[in-house]
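A single protein chain has been removed from this complex, and every other one stays in its place.
The block that comes next holds chain A.
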Amino acid sequence: MTIEFDSVEVGDELPEHVSPEITRHVLALFCGSSGDHNPMHVDIDFAKSSGMSDVFAHGMLSMAYLAQLLTHWVPQSQLREWNVRFLAITPVHVRVKCTGKIIEKFTSDGENLVRLDINAHTDAGSHTLAGEAVIALN
C-alpha cells in the first residue's frame, strides 16, 4: 500500500515494529555483520573489566530496528534524513519496540514531506532511543 501525503495527518502513528528478542547470539551476529567489533557487546569478561555488569546491545542495532519501522512503512528512497539520541543502554534478553508518529506536514524544495517523532523502548519499559525522521510522500 502506497502512503500518500494527502491521506496522512499530524498525529497519525506508524504500525509499531517489534524486534526479535536480543539474545547473545543476535549480538554476536550483529557484531560480525555490522563491523562493530567492540568487545563491550559480546565479551562479558571485557564488559566487567570496564565496570559494566554484563554486555549490552549495540545502539546501532536498535537504530537498525528503527530503520525497519520506517522502511516497512515507505520505500527507503523516500527517507531524507533522520537522527536519534541514545538515551539508555539496551540490555540482553529484551525486545525493542519501535514507534513513530507524524508531528508535521510541510513542503520544501517542491517536495511534500512529513516529520516523524520516532522512539524505541525495551519491552521492559526503558526508553532507549528518541529522534526524528523526515520522509517524502507523493
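Here is the rule we use: a contact is a pair of C-beta atoms (placed from the backbone, for glycine too) under 8 Å apart; a residue touches a chain by one contact, two chains touch by 3 or more; residues count from 1.
Operating definition for what follows: contacts and distances are computed from a predicted model.
Selecting from "Chromosome condensation and segregation factor B", "CRISPR-associated exonuclease Cas4", "Branched-chain amino acid ABC transporter permease" or "FAS1-like dehydratase domain-containing protein", the unshown chain of this assembly corresponds to "FAS1-like dehydratase domain-containing protein" (UniProt protein name). For the chain left out of this panel, the touching residue among A:7, A:33, A:108 or A:138 is A:33.
Mapped onto chain A, contacts with the missing chain fall at residues 19-20, 26, 29-30, 32-40, 46, 49-51, 58-61, 63-65, 67-68, 70-72, 75-77, 79-86, 89.
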